[in-house]
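All protein chains but one are shown at their positions in the complex.
Going by the order they are written in, the chains are A and B; count residues from 1 in each one.
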Amino acid sequence: MKPRAPLPLTAFTLPAKYYTDPGLHQREVDLFFRRMWVCVGRFQELPERGSFIARHLAGDSLFIVRTSAPGEPESVKAFHNLCRHRGTQLCRDDHGHFNGSIQCEYHAWTYDLDGRLIGAPHMEGSPHFRKEDYPLLSARAGVWEGFVYVCLDESGPTLEQQLADLPLKFRPWHMGDLRRGDGVTYDIAANWKLVIQNFSECLHCPNLHPALNKLSHYMSGENEPLRPTYMGGRMDLNEGVATMSMDGTCPRAMLPGLSAADQRRVYYYALFPNLLISAHPDYVMTHTLYPMGHDRTRLVCEWHFHPEELARPGFTLADVREFWDMTNRQDWHVCELAQRGISSSAYRPGPYSSREDLLYAFDRFIVAALGD
Amino acid sequence: MKPRAPLPLTAFTLPAKYYTDPGLHQREVDLFFRRMWVCVGRFQELPERGSFIARHLAGDSLFIVRTSAPGEPESVKAFHNLCRHRGTQLCRDDHGHFNGSIQCEYHAWTYDLDGRLIGAPHMEGSPHFRKEDYPLLSARAGVWEGFVYVCLDESGPTLEQQLADLPLKFRPWHMGDLRRGDGVTYDIAANWKLVIQNFSECLHCPNLHPALNKLSHYMSGENEPLRPTYMGGRMDLNEGVATMSMDGTCPRAMLPGLSAADQRRVYYYALFPNLLISAHPDYVMTHTLYPMGHDRTRLVCEWHFHPEELARPGFTLADVREFWDMTNRQDWHVCELAQRGISSSAYRPGPYSSREDLLYAFDRFIVAALGD
Partner (left out) sequence: MKPRAPLPLTAFTLPAKYYTDPGLHQREVDLFFRRMWVCVGRFQELPERGSFIARHLAGDSLFIVRTSAPGEPESVKAFHNLCRHRGTQLCRDDHGHFNGSIQCEYHAWTYDLDGRLIGAPHMEGSPHFRKEDYPLLSARAGVWEGFVYVCLDESGPTLEQQLADLPLKFRPWHMGDLRRGDGVTYDIAANWKLVIQNFSECLHCPNLHPALNKLSHYMSGENEPLRPTYMGGRMDLNEGVATMSMDGTCPRAMLPGLSAADQRRVYYYALFPNLLISAHPDYVMTHTLYPMGHDRTRLVCEWHFHPEELARPGFTLADVREFWDMTNRQDWHVCELAQRGISSSAYRPGPYSSREDLLYAFDRFIVAALGD
């Protein structure tokens, strides 16, 4: 273990307004959730051409439709969930299937899967009306290693630019091949940044997560410096521990292709703005965050396994789910206590320790992006 | 069927703010629900002198009390629901009966049915206090064909002026004689104007209301041009259809006095700001709207029949109720989808077809009244 460099004297937590001011939160949403690429699900949720998922993002409703048939290269399109006629929402459910076209329930305006308007009853009486002027309003969409991303900003960096060297870094886990085994959705009464900060230090582990601390020591491992679009590091599994699970044993095979070193580590990475990846030797856990207000965050936690393991008779993930659901709840509990304490008129920023270096760097990133 | 004139090139739906801005909504409430006469119920809800109904209107609570005995000419008074002493609400329930006077529960200040203060315990110690200075605060009230109206604006047009030629137009149905058979209250997560717009076109009928479209073809009938205080039109019953009901048959007698032509039609009129009348050959359906916010509307739907039919052994309205409750729910569903879609940051006004001429006219009326 290397000792970490001391933080500057000014390494204090953020002022309260970054957690309590709805106007500032809206600016964050605009900056981080409207201009950046945001993870909204997994490609496996779209089994066929015409399958869709609908998501609330930054106050808007969008749906993402698969435009490629099985066997073809992965292809998705994202559209704003409203008809160009009178604004009616097109998808009521959060997932489903379009049979070749997308029809509005209200007046039957109809679009193809590429968003082109192909039917508009009774508009022929309007001589200047042209269908090509009223396609569905689209957003950018893409897929990386099975993660479906959308971007509400039509200009700006590409998904590849935002991901930078992450594809290389995570190649050994072949996450695109993995399949979701299970998931839990949590509603957390805390600001989204508190969840990312909680994820980004293990100083709290001895006190809050005694079970976790027995599997992987909080002083083990090493962090990367903060990168422009992500931050993270790794921790080591204790001797005799095979993976993060209730008892540290692992009833599953290691993921194929991992080095011996990576089989002894867990990598925890926060991909800004909303995807947290925890890459274990035998599975990948993801947390996908959706801010619902300055003091509320919806979080989808999912565990992804190799399809051969999932298909193996006797496969189980109960050990993983039980361990992480317990740990998650401990984390959300303190995130909520922090949200409440920071909301007090008496709150003032407190000092970070050198084990919280990523949090301080993340705070600087937020403040700089907001131009404060 | 006459082809309709094409709409102007600028015939687009309203900008989002007309559905999403609470401040603009408050201006609409002030203009349309505080200055205009508003329908708040039926005179039959007031069976005796002293009977009252209480209503929330434009943020205020009012009660309407019947001041005429049975057999006398219809007479009602409307009062703000608060005592002149310390502001205490006088009516807790939404209907009831005053035994000759109205007494505040708190300190027993007492008013007669005309609103005059007739008792104020211990005020005799205040030498300048005069009971005549503290009557109940009144609103204008009136009755037309059994509909009880109130107006929060003490000046402005009379009820007769607002109704214009509607009394003549609706005379054949003798609505004042009809009696409520049943009713349903709906809470709709949509702006009040979306409900009126939905009511004012049948372009959506083939797709959304297949059962309705079998009874009355959406291209049948004709609209009047928009009038200063109402708009509407008529549709024809299909051949072999007797009325709007589940199967198109009619187990009731036609309303007395209707012409042969009117026995083959349904008249749909929106009386601004909040009464929608659907006059059928054998009954009248009403929708009374109460905006509860920019995105919420409470709606009372009622079916009114001839008292001789209501009294007839074997009378049923189940066919009517079932048909319209189904149709209502289809309508509120798309109104709610429209409210949600219009609330998206991506929404932009869409083009109206010539079958939506009344909606475009209604929108112009709203915009002009707001002075935008």
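Just so we're on the same page, contacts are C-beta pairs under 8 Å (C-beta built on N, C-alpha and C of every residue); 3 or more make two chains touch, one makes a residue touch a chain.
Since we're looking at a predicted model, the values are computed, not measured.
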Among B:137, B:310, B:326 or B:370, which residue is in contact with the omitted chain in the full complex?
B:137
May I ask which residue of B:80, B:234, B:306 or B:340 touches the chain that does not appear here?
B:80
Could you list which residues of chain A touch the chain missing from the display?
3-4, 6-7, 9, 11, 13, 16, 203-204, 206-208, 333-334, 337-338, 340-342, 344-348, 350-351, 353-355
Contact residues on chain B toward the hidden chain run 58-61, 80-90, 92, 103, 105-108, 120-123, 125-129, 134, 137
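Rule of thumb we're sticking to: only the chains that are shown with their structure count from here on.
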Measuring centre to centre with CA averages, how many angstrom lie between chain A and chain B?
48
